[in-house]
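My questions all concern the structure below.
With one protein chain removed, the remaining protein chains of the complex are shown where they sit.
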Amino acid sequence: MKNIKKFVAILLTLAMTTVLAGCGSSSKNDSSAEPTAAGTDTAAQATTAPDASADTSANSYTMFMRSQYVDWIKELKWYDAAEQNTGIHVEYVAGPEEIADTYTEVDQRIASGTLADAAMVNLAQAKVYGEQGAFVDLAPYIAKYAPNLQAYINANPSYKAYVTSDNGAIYGLVKETPIFADLIGYRADQFKEAGIDAASVKTVDDFTNALRTLKAYYGANDSNYYPLSGRDSALRFAAWFNAASYVDAQGSGGVYYNHEKDGSFNIKADGAYTWVETMKTWYDEGLINPLWVAGTNAEGDWESQTLEGQASIFYDYYNRAEWFMENGGPDNNSNYDMQVLDFLKDANGKTIPVTTSTLYQSGCVTAVNSSCDEAKIATILKFIDYFYSEEGITLANWGVEGESFQTASDGSKSFIADYTAEESKAAGEKKWSFLSDRFTVTKPVDQTGFYSWNTKLISDAANKNFVSDNFLVRPTLIYSTEQEEQLTTLVASVFEAECAGITEFINGTRELNQDNWKAFIQEMDTMGLADIEKIQAEAYSNTFSN
Amino acid sequence: MRKKGMEMLKNSNKENIIPLKKKPLNQRIMKDLKKNKQLYMLLIPGIISLILFKYGPLFGMSIAFENFSAFKGIFKSDWVGLKWFIKIFHDAYMLKLIKNTIILAVLSLVVVFPIPIIFSLFLNEIIHKPIRSIVQSLSFLPYFISSAVMVSITFTMLSPTNGIVNNLIKFLGGTAVNFQASPAWFRPLYVFLQVWQTFGYSAVIYIAAMTSIDPALYEAAEVDGANRWVKMFQITLPSITTSVITMLIISVGNIFTVDLDRILLMYNPSVYSSADVIQSYVYRIAFESTGFPNYSYGTAVNLLKSIVAFVLVMLTNKAANKYAETRLF
Partner (left out) sequence: MKKTISETKTGKKMTLFDIINNTVLLFVSFVCVYPFLYILFIACSDGRYLTLGQVSFFPKGFNIESFVYVLSNSKFNIFTGISNSFIYTILGTLIAVIFTYITAYVLSRSRFRHRYVIMALFVITWVFEAGIIPQYIVYSKLGFVDNLWVMIIPGAINTQFLLITKAFLDGLPIELEEASFIDGATDFQTLCRIYFPLSKPIIATIGLFNAVSIWNQYLMPQMFLKSNNLKTIQQLLKSVVITASDSGTVFTNITRNGITLNQYNMKAAAIFVAMAPIVCVYPFVQKYFKKGILIGSVKG
């Protein structure tokens, strides 16, 4: 009897939850594996376009993007203005939270034929799937419907080479990335207290001496004080010794692939030995946090060290100085003053060029589903084309004249919208925001606008230091599929080995002398460093011979 | 009794017995179906699940022999045969990593496997019901905590600047050790975290098995004057043998399953020599590639891993059958 009761109870629970589940779900059973006309299936029909122009049958399209980007787009005032000005509305299909997952989901949607009209893909996906027929060859349509974009392509042959496949087709459009470098942040108040004149810190030797002064002053009382600290990898000063990885017409040195900006070093450069020697000096004298050198200093550790005064200098993301001012520095210590040090100079007073990101990157590429008809393709291209027009460039990088920016008599622009006020608005609130490193639409970047959209501290430092003379040349290379494959495999083993080896030299596990260093280079070549350099050089000549 | 009758029949006058022919196959099948009709019916959901959800996707293993493209699909992607497997064996670094991978796998199995058993044996000895409930409930908790949190806690406690462990070491007069950056400590820490996170979860099975032991056995043993150790080793332990063997086979099958999150979180250039394993290397290749995602390569590596694991599982099963008369399949 008891068993039957239990059984009935279970059945009832089952029934109840099934009913609940049935009420709660809105299951859209997608059982087709054929590439459907994805646009018509998944598009929500709500458009806000006031007038449907006679040329395009629909003035909206769907686009699959990372959900974070979709959220940000919905907050942008300039984006609303753009949709209004063009009369085109984009219905975004939110994907996963992480970028890598977004690309994986693109693969899944392609496999099941449920991709939207347009999608955020990476360049390799665009080219490979494009050649197989999943994406539209945009080249003829750009000529027809997107004059501004066509002009841009004509004016930028490197861009054309980057997005064009071997068969001459363009399967995906790449956006411009803001070019910026890391900046040195320092505790101005601590410098003053320890008697260091920040303006006098010009060369790398000056830098080291400043560290020594700080260590002597503050390190006496606190054994956990190390003037220079950071997060994750400490191998970031190679450019100061002319030892950054590179590719040019003469050849290649170091791992450049995926390491154009961060983790860029070339152990075969003349200055490489000096670089490691200097870092070893820092390590031995306690000037650099040993946990950072070991690779065990996480972001949180670095932040708390810097906020609590256990570290005074860092070399990191360009707006970090502001971050520390806004996130607790002055709360702890009313004198807390984080400033930015200008780029270091060599013995002749010339600024040492540093590494930056490349103008074109392989992520956040816009590709158009081949199931779209010509009218839809035209709509998509028209929308993107707007951002390549003067009006669109200004709108996306500066906003609306009189509302978010103003023009001075000499033609230079400046923001009247307050960066701090706008960026600290709650999530979901409409705001002015011009963080062009985020993907919103495929568009060119006004670099000055990007630097200026910061607090005064950062925008001054950026506008002063981020000039092309101070940047190392970072060409955007085009790799063939085979080169891509080989490089990925080689880099996955060689780069880690390099980092581990250099770390051993710095922390003394392996004695640093010329013989050992040469042996280390030999080991790395055997592992594949020489092959990597060869492939990179080949890619360079392929890219720039056309 | 039936056996005896058969023997009698055998030994009796052989010439008078006409050996029965085996009934034709379909008749035997019909008889089997009829006799075990209900069993077959009960098995239907299992078979459906097996075919649809388990073997269905398994045909995707052919990706390992193709140049897979999601657009072309499994059946239309180009066939490349053993290309990826050859690539694996030509990858010198991959072969270097085999040592690290095997050491980690074996260490995990050898250390992690016995602990839940020992734990449940001693848990069984607790007389006070409330204490036993508390310990059992709480031991289960770490399973819910993600690797990220566990690693973060561990590193906080091991921090050379202000972690408890190093504070203790310094108090006792030693110098602080950066455990996180030591290649020698990587494996012990990894295994420790594995134990911490899973022993309570695994112990549930042994605890469940122990509840089926007839208390009369214990009482009889006590009458014979056995102490608790005798009871533990002569009664409790043998009674959970089937569970132990099952869990052993399962653990062997999972031998190459590493907690990738944990490895990635614990990894830094200082522990490179012992921390890099095949799984993290393949992940790095896939993740750091800006090129076309190479599902085929990953599938090929997985296929090799699975073959080795399967062979080990079969061997363990055979050994269990031979030495403990328990077999799973």
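By written order: A and B. Residues from 1 in each chain.
Here, contacts are C-beta pairs under 8 Å (C-beta built on N, C-alpha and C of every residue); 3 or more make two chains touch, one makes a residue touch a chain.
Every value quoted in this text rests on a predicted model; they were computed, and no experiment measured them.
S.K.: From the list A:352, A:435 or A:530, pick the residue that touches the absent chain.
M.R.: Of these options, the touching residue for the absent chain is A:435.
S.K.: I'm checking contacts with the chain that's been left out. Which of B:67, B:242, B:274 or B:290 qualifies?
M.R.: Answer from the full complex: B:242 touches the omitted chain.
S.K.: Of the residues A:85, A:167, A:200 or A:424, I need the one that contacts the missing chain.
M.R.: In the complete complex, the chain left out is touched by residue A:424.
S.K.: Which of these, B:30, B:149, B:220 or B:315, touches the one chain of the complex that we don't see?
M.R.: That would be B:149, which touches the missing chain.
S.K.: Give me the chain B residues in contact with the hidden chain, please.
M.R.: 32, 36, 38-40, 42-43, 45-47, 49-50, 52-61, 63, 68, 70, 73-74, 119, 122-123, 125-129, 131, 133-146, 149-150, 153, 156, 196, 200-201, 204-205, 207-216, 218-219, 228, 242-243, 245-247, 249-250, 253, 295, 298-299, 302-303, 306, 309-310, 313, 326-329
S.K.: Spell out the interface residues on chain A facing the chain that's missing from view.
M.R.: Within chain A, the residues touching the omitted chain are 3, 7, 10, 13-14, 17-18, 20-21, 24-31, 33, 67-68, 71, 96-98, 101, 104-105, 107-108, 111-112, 114, 299-301, 303-304, 307-308, 317, 319, 322-323, 326-328, 331-332, 420, 423-424, 426-428, 435, 437-438, 455.
Simple rule for what comes next: only the chains that are shown with their structure count from here on.
S.K.: Taking each chain's centre as its mean C-alpha position, how far apart are chain A and chain B in Å?
M.R.: 40
S.K.: Any idea which chain B residues touch chain A in the complex?
M.R.: Touching chain A from chain B are residues 69-73, 91-93, 155, 160-162, 178, 180-181, 268-270, 272-273, 276, 281, 284-285, 287-295.
S.K.: So in the complex, the part of chain A that touches chain B is made up of which residues?
M.R.: Residues in contact with chain B: 33, 100, 103-104, 107-108, 110-111, 122-125, 128-129, 132-134, 224, 233, 258, 290-291, 294-296, 298, 362-363, 479, 481, 484-485, 488-489, 491-493, 496-497, 499-500, 502-503, 507, 527-528.
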